[in-house]
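Heads up: the structure comes next, in structure tokens.
Only one protein chain is missing; all other protein chains are in place.
Naming follows writing order (A, B and C), and every chain is counted from residue 1.
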Amino acid sequence: MERRSFFKIIGTASGGMLTGACGNKARQIIPLLVPEREIITGAEEWHPSVCRECGAGCGTIVRVMEAERKTRQGNENVRERIAAIKKIEGNPLDPVSGGRLCARGQAAVQALYHPDRIRGPLKRVGARGEGRFEPVTWDSALEIAASAVKKAVDKDPARIVFLTRPEASNRSAAVASFLRALGAPPASTTGLCDFEIERQAAEVVFGWRGLPVYEIQDADYVLSLGADFLGGWVSPVFYARRFGHMRRGRPGRRGQLTHAESRFSITGSSADRWLPVRPGGELALALAVGYVLVTGNLALANVAAGLRNGFASVDFERAVKISGLPAEQLRQVARDLGRSESPVVMAGASVVQSNSLDAVIAASALNLLLGRIGSKGGVIPPVEASIAEFADSRAHTVNLLRRLESAELVMLDSANPVYAQPASAKLLARAPAIVSFSAFIDDSSAYADLILPDHASLESAAVVVPDVTPDRALTGAQPFVHPLYDTRATEQVLAELSKILGRALKIDTPEDAFRKLFAGNKSDWSDAGEFAKYCNRQGGWWTESSRSAHASPRFELPQLREAEFQGGAAEFPLNFVPYPALQFGDGSGAHLPWLQELPDPASSAMWGLPVEIDPKTASRIGLKNGQMVRMISPSGQIEAPAYVHPAAIPGVVSMAIGQGHTHYGRYASEQGANPLTIAAPLTDPQTGAFAFGATRVRIEKLSQQDRLVQFSAVDREPELHRR
Amino acid sequence: MATVAEIPDPRVRTELWRPLSRAGSRYWIAVTLCAVIVAAGLAAWGYQIAKGLGIAGYRRPVFWAFYEADFVFWIGISHAGTLISAILRLTHAGWRKPVTRAAEAITVFALMIGAILPLIHLGRVWLFYWLIPYPNTRLLWPNFRSPLLWDLTAIFTYLIASSLYLYLPLIPDLAQLATRSRGWQRNLYRLLALKWVGSDRQWHALERAMKLMAAIVLAIAVSVHTVVAWDFAMAIVPMWHSTIFGPYFVVGAIFSGIAALVIVMASLRRFLHLESYLRPLHFDNLGKLLLLMSLLWIYFTVAEHLTIWYGKQPAEYSVFESRIYGDFAPYFWSMVILNFVVPFMLLSIRRLRSIRTVTICAVTVLIGMWIERFLIVVNALSRPRLASAWGAYSPTWVEITITAASFVTMTLLYLLFARLFPVIAVWEYEDVAHG
Amino acid sequence: MDQQDTKPHRWGMAIDLDRCTGCEACVAACHAENNLPLSTPDSAAKGRAFHWIRIDRYYEGAFPDIKVKFMPVLCQQCDEAPCEPVCPVYATYHNAEGLNVQVYNRCVGTRYCANNCPYSVRFFNWFEPVWPEPLTLQLNPDVFVRPVGVMEKCTFCSQRIKRAELEAKQESRSLRDGEVQPACVQSCPAEAMVFGDLNDPASRVSRLAQSGRATRFMEDLGTQPKVFYLKRGE
Partner (left out) sequence: MLLTAEFLTADSTVQAVSALRAEGFSANDIELFSYRPLELPEGMLERRSHISLAAVLGALVSGTLTTAFIFFTQHNYPLVTGGMPLVSGWATGVVSFELIMAGAVAGVVLAFLREGRLLRRDGAPPPALKDDSAFLRIECPQESVPRVVRCFEVAGAQDIVEETETE
């Protein structure tokens, strides 16, 4: 047996930004698994890993120490010493996390030790959606699954719907090749937080594949348009680090942030100026700013004529009206952009509207007007994917409801369509077969016929191509604790299924992935094995890479148009903006108690999320904090406690996504309401993305005063009435 | 020249001792009822020890609430006796004689209750002895800078002093009782009589001792309630950190003490048929005292709040605002009505001053003073300096039961006391009645 | 032999409010590091949730000219801590490195310290903490699990300080600036928090504490906090 050895990275207080090659203690080879008998009480070991709570792919390090596991075997209480994970931190070597980690990433350890994790394969016994299951053996479970797959393939492989998480990884590659082998269409996402709009816009505007990288750390003026980049958009840790640097990392230079969004997100809170744009008015805002840039001679001289003319012909008055902002404010923003030495426009759609793609395209195009492509403090192209096969296998957004309509077999891998698009529940209820790989019985898995539980992410080997990264990157995780339960990695299950179906499936381990990298790159390492070991030890491979700073725009500027909303303004006077919560993301973090008790940044709410209503509307209806309200949209109604949000835009109510799970473990089940329940079933026409912001509602005050649990109930410093 | 009293009238003794020999079924029913409620309070405490303080309504930031309000309240009540009787003794107020023992007994019982409440409030009551300086190997030592330790010593001293103050004048009565009773009571009285023989030396020593004790106890009583006030005033909690808290608390304590005394006297008069001893004169005098204290109390209350209002320091003003106009306003204004408006109207008009009205005022004052203690503790804590930490407190059945039990404990102790000992000093009464 | 520490450390922190985004990563980090008891919807509603570090938020102004002030508030480790003199049993006191320490074993639960803390950063164990199995596996063995009836608060992650000091001692060297990082500082994505030795004039935290933007929270109370807040800029 190899001598047990330590891996440890000292967190270094980095004065500068990217602590890529900071001085570390000598690192030694990580054992793949810590044999329990070699654990030393009180000694800590740090293992590199990768966070998979969202698609950002932050490199992490994980603290492993001895712990005592108490189980019951028969009538006996059994105690055993095992290696347990104590804490997750960012990997200082990783260019994405830079040694930092957000709340969700840190809470991931609770997903591993969650008391309601599925302990082995399950077969449904109750009705669909009821969530009653009985345990089965893996052998019989695989058999049932294989026959379901076979049946679907025999009928029509095109009607197999595989929903997976929005990431490029060995998992996505395995899923892709599994589906390819069956002749099924590629996997897709449920359409929340997959940033499909931004990807397509980058493709359209710049001709880039992948998400653009905003160099805000070197920018002097940042206009972020709809991108809540500090609150969960794309890669929050990555951008928060850059934001910090922009603000105070350069002595004497403090970058300005102007943020336009139709709610007061934490990005808006941290901004120097917040532009409270009307929901769906982002396109108008971008066009109006472009108009001022072009007509005010603030844009570059050598901008393509088509683009210039496109902006010049914008109906400024109308754009101002649609945006809901004062014209002078828009002019000022344009002037600031134009006069700044290094401005950049971050284009995003944290909340998707029916015109979001156009809005992101127009906003991205502002960078062309300002000549900020590839320049310092501007926007740079995504790096070439370290492993193209992974990047290519990334699941994309589809029109989910349409796909499910005709589904013969639905397979769910960390995807929760019933929560993300509640309208899909009735489609799932009548789907001929559903197989889930979820580690928890969640809203959608409750509909599954069979659950083949995946390991917790910290128990599995994974290798991920991060969403946004300055360098070419591949971040990997080795399993370093034994699986707690009778679960199997989904890649492995897919391989076993393929085998039963008579098809071979090659699954990449991180080792394989790193070997592949070696093959594709010249490097200092003499042999692939040593290289893979090195990568495994530091948690991934990152390298500076050249990229073409060239953009090849091939698009026409979108026309000014208003967003579409479901519901007439007379009957439904309020705009409804459900938004991905900082703590729960697309709702997938709601089962973790640490995240549940994390006070919401806006309302300080714990264990529940309120409807955020502006003070004027609230006083008109007679609402105080904690008053229950019913929100009615053409698509349905929900009840939730009100929070009178001092910074909410009058006429716009918002609510964070995350609560209202029917099933999701003890901490999330039957807790609060899911705002997506009442979201209009509109989609972005080009991408098929779910336009969950395209709803209008009316609010009724309910008589009861339900519990709004706030850590800090007071949100203003007391105003003393000097009587 | 020589003022020598007449030989005692045996009728007095007979009347005053009657309750000691006779106890009807009503008495025993009352005792049983009280005992049950006290037991419920103890059970609630036991449950709280087993489960944790969380079963009470305590929360951040209201780390002190009912138990502390009760504590201050009972320590305040304890000023009934000692302080009042000491003042009256030192000023040679002749009418005091039938009143003093009743008052001193209140002191001792209220102190006993008051001294237990801090224990109930502790998070880990089983370690309470860590507050006592004793040699140990665990590096434990109390912090004499903590007002809680001042409290500990003050209450310890006060409990001892006031018990002795009650006990010393009881000795001659005990000696008499010992000769006239049988069984265990005889043994008890004989033991407690310390071989009192009634010699003039003893009478003389008793008189000297009581005069000195009155002076000492007066100083202790004032200091005790000042120290209790300092529990709050030493903290930098807005609306606690006040220089007048010491005298304010002392005034409030005497105020509530007199009220408690009036209620006890009215009950004794009614249930023990002591109409000819506890006469309208006594109630009238106590009513005047009550009125005086009510005026003093409102003076302090106004002084305390006016400065806050005028100074308008944000942290203090937040508390002030919630007290005067906000969530706590109903409590505040009912306190003002109960403590000032009602007593002032009923007691300042001579025609209205009767045993009944004085007793009514005493009841309102007791309620009002409890509200005052509650306001001081809870209102200030629920509005700490940082608005982000503000929070509202509401009690659970645990605190309510224990608080109720504290009141019933007083009743129970008094019931037992009145059964065992003469509530009016026979020798003193004889002295005044015939002197 | 390398130079040994001669002067005791004086740990302090600087929090740059211009960098802080209010993302609450520090709050989660603190829970993960310090075995904070889990709340439930009920206990949280009763005001019994634990957050040794919290983000205070105050809105200022009215729509559309509205700002929000985010401020991470943790134990300020005051040099003149109001919580210390009021404890009757010395359960809260100053250690040699200037940390305001809570000795859980010595605490009898008078809760006076919590009343007297102007920053409201002290939390009381109203109940014995429970974690449903197997969540206990996550508990940090370096940190005491506080029993019922005991006050607790931020320790500046004293277990991490201890570990780093021991390690440095083993290697016969003094601690490097930035070698010790409490969990909150370690996690902060915007790198808004800096931790270090205030007795070392060259440390980052010392330099930030000297900067013109540095203020201390409620300094007028004379508590001498060791947490420095750097004001937001324009």
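Going forward, a contact is a pair of C-beta atoms (placed from the backbone, for glycine too) under 8 Å apart; a residue touches a chain by one contact, two chains touch by 3 or more.
Quantities reported herein were computed from a predicted structural model and do not represent experimental measurements.
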Among B:23, B:39, B:90 or B:219, single out the residue that touches the unshown chain. B:219
Of B:28, B:156, B:299 or B:325, the residue in touch with the unshown chain: B:156
Sort through C:50, C:70 or C:90 and give me the one touching the missing partner chain. C:90
Of B:78, B:176 or B:401, which residue touches the hidden chain? B:176
Based on the whole complex, identify which of B:203, B:325 or B:397 touches the chain you can't see. B:203
Residue list for subunit B contacting the dropped chain reads 1-8, 10, 13, 133, 139, 141, 144-146, 149-150, 153-154, 156-157, 160-161, 164, 168, 171-172, 176, 179, 194-209, 212-213, 216-217, 219-220, 223, 227, 230, 427, 430-431
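Just so it is clear, only the chains that are shown with their structure count from here on.
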Overall pattern in which the protein chains touch one another (line/ring/star/complete/other): complete
Nearest chain to the global Cα centroid? C
Distance from subunit B to subunit A - Cα centre to Cα centre, in angstrom: 64
I need the residues of subunit A touching at least two other chains; which ones are they? 712, 716-717
Of all the residues in subunit C, which ones touch at least 2 other chains? 54, 56-58
Which of the residues in subunit A come into contact with subunit B in the complex? 712-714, 716-718, 720-723
Which residues of subunit C touch subunit B in their complex? 43, 46-48, 54, 56-58, 73, 82, 85-90, 106-112, 114-116, 118-120, 123-128, 148-151, 218, 221
Parts of subunit B lying in touch with subunit C, wherever the complex brings them together: 51-54, 57-64, 121-125, 127-128, 130-131, 140-143, 145-149, 152, 234-237, 381, 384-389, 391
